[in-house]
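A single protein chain has been omitted from the complex, and every remaining protein chain is retained in its original position.
Chain IDs A, B and C follow the sequence of writing; residue 1 opens each chain.
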Amino acid sequence: MKANVHRLSMQHPGDVSALEALIVSGEIRPEEIVAVIGKTEGNGGVNDFTRGYFTQSLMGMLARHLNTPAEALLHTLPCVLSGGTEGVLSPHYLVFSRGGEHPAASAAHAGPGALAIGVAFSQPVAAEEVGRAAQIRSVAEAVVSAIADAGIRSLEDVRFVQVKCPCVTIARAQDAQRRGKAAITSDPNRSMAYARAAGAFGVGIALNELGGSADEYETALLADFSLHSPRASISSGVEIDRHEVIVLGNSPAWTGPLRIAHQPMADALDIGSVYKVLAELGILADHQVREDAAARIAGVLVKCEPDRRGRIHGQRHTMLDDTDINAQRHVRGAVGGMVASVLGDGRIFVSGGAEHQGPDGGGLLAVIAAAADTSS
Amino acid sequence: MKANVHRLSMQHPGDVSALEALIVSGEIRPEEIVAVIGKTEGNGGVNDFTRGYFTQSLMGMLARHLNTPAEALLHTLPCVLSGGTEGVLSPHYLVFSRGGEHPAASAAHAGPGALAIGVAFSQPVAAEEVGRAAQIRSVAEAVVSAIADAGIRSLEDVRFVQVKCPCVTIARAQDAQRRGKAAITSDPNRSMAYARAAGAFGVGIALNELGGSADEYETALLADFSLHSPRASISSGVEIDRHEVIVLGNSPAWTGPLRIAHQPMADALDIGSVYKVLAELGILADHQVREDAAARIAGVLVKCEPDRRGRIHGQRHTMLDDTDINAQRHVRGAVGGMVASVLGDGRIFVSGGAEHQGPDGGGLLAVIAAAADTSS
Amino acid sequence: MKANVHRLSMQHPGDVSALEALIVSGEIRPEEIVAVIGKTEGNGGVNDFTRGYFTQSLMGMLARHLNTPAEALLHTLPCVLSGGTEGVLSPHYLVFSRGGEHPAASAAHAGPGALAIGVAFSQPVAAEEVGRAAQIRSVAEAVVSAIADAGIRSLEDVRFVQVKCPCVTIARAQDAQRRGKAAITSDPNRSMAYARAAGAFGVGIALNELGGSADEYETALLADFSLHSPRASISSGVEIDRHEVIVLGNSPAWTGPLRIAHQPMADALDIGSVYKVLAELGILADHQVREDAAARIAGVLVKCEPDRRGRIHGQRHTMLDDTDINAQRHVRGAVGGMVASVLGDGRIFVSGGAEHQGPDGGGLLAVIAAAADTSS
Partner (left out) sequence: MKANVHRLSMQHPGDVSALEALIVSGEIRPEEIVAVIGKTEGNGGVNDFTRGYFTQSLMGMLARHLNTPAEALLHTLPCVLSGGTEGVLSPHYLVFSRGGEHPAASAAHAGPGALAIGVAFSQPVAAEEVGRAAQIRSVAEAVVSAIADAGIRSLEDVRFVQVKCPCVTIARAQDAQRRGKAAITSDPNRSMAYARAAGAFGVGIALNELGGSADEYETALLADFSLHSPRASISSGVEIDRHEVIVLGNSPAWTGPLRIAHQPMADALDIGSVYKVLAELGILADHQVREDAAARIAGVLVKCEPDRRGRIHGQRHTMLDDTDINAQRHVRGAVGGMVASVLGDGRIFVSGGAEHQGPDGGGLLAVIAAAADTSS
């Protein structure tokens, strides 16, 4: 099987014309699209409607080309969006598609393998499960499914797991109460943090980074920040009711020029992690990646956090105390500036809210790129 | 003569305790302080009062130690502040002091020379002069005075010129009208852009970067962006009525370990400019400057802009259309993230509004550092 | 002919379920819908995508029920949205529909008449026409068409004219240049203000509030603020290419319980204007409108401005200098608080940018309500 990734620009959050053009021209077969990850120009908060606008536009367009109701696509095609293109970041989306024989049926090729993609949806998550062992377990199971869907046989081959988690809304909390259950919180923002934490532990357990069972980690959620997964990127939103999982890795059962590499990011100044991940992909950066090498890059995924202790390398930062600009907007702008300046390109998926995803106060970084010799 | 630069942190915009401690301990003699440049945690806009708060705190404290009225210090001690510590930036201020025999009287030493500092104030600027040839001329003259004050004999030795320019307020525009004169605009924000542009051309003329006289450049203000000075860093504010100039350079008439280097910044992703300026100072950066080398750095000054054409390296950015976050806040956060990640330190003076200061859409960068062998 | 107005809530900017429910239940016939005016929870600025999201959702839903392409509806059904539900304002939309014999064919009834609605679209507007006499003329002609569409015979009977105007984008300005024409500005925000001003003068000319021709008013655009229309409510947006006009009035040729009244608003504190417009509709307000009377109100439309002279009733306001919150967001929140507290209801259309629409520094107010005796 062969994976493909198209990095497409949008003119506004309702603009999916670049993808439609590729479908019309035949470059992308719509039935081969398995996931979309994108960055829209909203504020990234609870009232960021650019995500819903893009999703409606995408599903409506694909529904026409697939002759499937848009509603049905919502439960089969993961679409993970992060709002906020602060600073030099540029609105764009990655379209993941795959074609050919299913990897489960393929024999392993020689060599290092190629980019593998798998997806999965969990069962619906009840409000009282959010931020508790049940959510950790549900994520872990869905990650296992997605790994199988990707035909990845060794957990080492998994490089990046994107999960979108439901959270608690006031309405859902009240519904749980009517059923005699109690949600961990009815504050949507707080529940989103719990959901991201549970998602990270779910990934950690599925990938054997964290030993033991989901139950053992419930009390560590948002409490023990030494525990983390260096391959989990979690977002949470009020608009979904079940987990959506996208697993990316390198597998000998897959072919094609693309490969993925990842690195933990120690803190918001860890520029070394960018050069390290590039080196792993054989991309030389003379400070900034040269244009020919830059053309090989198909996608960049970053997760980061404003350090909750208020300092970076010993110096006070002011992100957490700013009443005017949300702290996640601050950190996306700064880390986006760092990564984009190395790559020479603002089309970077940078998402905040990195609880238990990479080192505390830092985060993680993944790059998908084609091999250097693909044209030969 | 010998220059010294102290980089001090503040806990809030009214906190000058770090400087006072050095004065009390005798490490800094208050009468040797000649200029202050700082970064406060405001929004950097018209209603950023953190600048005024810091200035009042600084002048009040120095007034006590110098036994001089605070009001008098306002016209003898340039204090240039930029509001906005977006992302990883950390509130801090640079205290420039100088001691020993005046450089005009010193013989030139052998070797590359050392950091030289000169300051000057112009005559008050009338509202109708702002954004016109008269302001360009006034800045040029003050820069010449500050160069003389620094004892710098060759214009090549000037590396960075910080100018603070008065602008037009509604009240000043009305006052001009009563005198039968017309201000170029009564919009304070617009007049600040004109003032910065005039400041940049004034520096360019004084440094012979731009040939000809002030009159020839009036129509190019905010119009011909191919014209710029790579050594001018200009800010503008409603709170002053005359130009304040700080000239920094390297002069054989000065002694001490400090030197300054500068580079133009081609655009907001120009990470190469950071490595170049460090190389000129003999600071090796294995991606991020190592701790021992970082300890040599005394100050970092950056000027940048959100590209007014809406694109960086061909990709659309969204800074200029954001109604929620001011575009200058966006770009400071991104460029701050880039520079701080190379230096491993968020104490960077990053200021927006770089019209005609460095290349269009980019800006400039200066670093002050001690020589490597200072301890030997 | 009979007009109807439904005031419907939305749960988010993509939610048109309330309207769809009324269509499904048969309470609203979709082919009778002639205009929609709504308030979405965005920031109201250039990057407010809640307007596009709502429009896409509305047109998509209506397209299904009308069996017409959504694209076609965009040029026949005016949909004027204002982003920003600051403070107590509540996201909602007014659906205007009309049924029965066309008013042009109806005999006049006795009595004061009833709410009349007319709509019109102009020809496309070229970039170089924006903010010039050509745009004033185009709006005036479209208003005349909409008045005819409403079957209104006396200009006195017109009470409120909502116009949406195209503006200049960078792309359109460049296109004009290629055709040898010059746009008045390429700054979208500035051109939106010019477009609103031209719209207001177009309405004023069509309603005979302003004597003379469009040419005579070109130089007064954004210059002579003593000139204004007390019945013009203008918005501008990058997303349209022609004028959309909705005329509301009271006509003896129409039947039904609804009537509209309007008042100029002297300034952002003019609470008297609210009580006056209610009195005209026979709605008594014992400070706040009582519940039974409130139930008669079908729609409230307000236009307002942050006073550009910086003072209200002699006291300084800070809206224009705030770098953190856009001035229009400030004034919508304050005027919304005033009007909503009298009506006891946050479902109020409050739009900023009131240049030449009502008195300088103020704006205007219109209320649509049913007669008191409708149930008898």
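By our rule, a residue touches a chain if its C-beta (ideal position, glycine included) is under 8 Å from a C-beta of that chain, and two chains touch if they have at least 3 such contacts.
These figures come from a predicted structure and were not determined experimentally.
Chemist: I'd like to know which visible chains would be in contact with the absent chain if the whole complex were considered.
Modeler: A, B, C
Chemist: Looking beyond the chains shown, say which of B:Asp149, B:Asp324, B:Asp345 or B:Asp360 touches the absent one.
Modeler: Of these options, the touching residue for the absent chain is B:Asp324.
Chemist: Using the touch definition from the top, which of C:Pro69, C:Pro124 or C:Gly272 touches the missing chain?
Modeler: C:Gly272
Chemist: Which listed residue, C:Ile28, C:Ala140 or C:Met319, touches the chain dropped from view?
Modeler: The missing chain is touched by C:Met319.
Chemist: Please give every residue of chain B in contact with the chain that is not shown.
Modeler: These residues of chain B touch the chain that is not shown: 12-14, 41-42, 47, 49-50, 52-53, 56-57, 60, 324.
Chemist: For the chain that got dropped from the picture, name the residues of chain C it touches.
Modeler: 9, 11, 41, 43, 85-92, 268-272, 275, 287-288, 312-313, 315-319, 324-325, 329-331, 333-338, 340-342, 344-347
Chemist: Just the residue numbers, please: which parts of chain A touch the chain that's not shown?
Modeler: Interface with the chain not displayed, on the chain A side: 43-48, 170, 188, 310, 318, 321-324, 326, 329.
The rule is simple: only the chains that are shown with their structure count from here on.
Chemist: Which is it for copies chain A and chain B: same residues on both faces, with over half shared, or different residues?
Modeler: Same, since most residue numbers here occur in both copies.
Chemist: How many angstrom lie between the CA centroids of chain B and chain C, rounded to a whole number?
Modeler: 47
Chemist: By the touch rule stated above, which residues of chain C touch at least two different other chains?
Modeler: 47, 324, in rising order.
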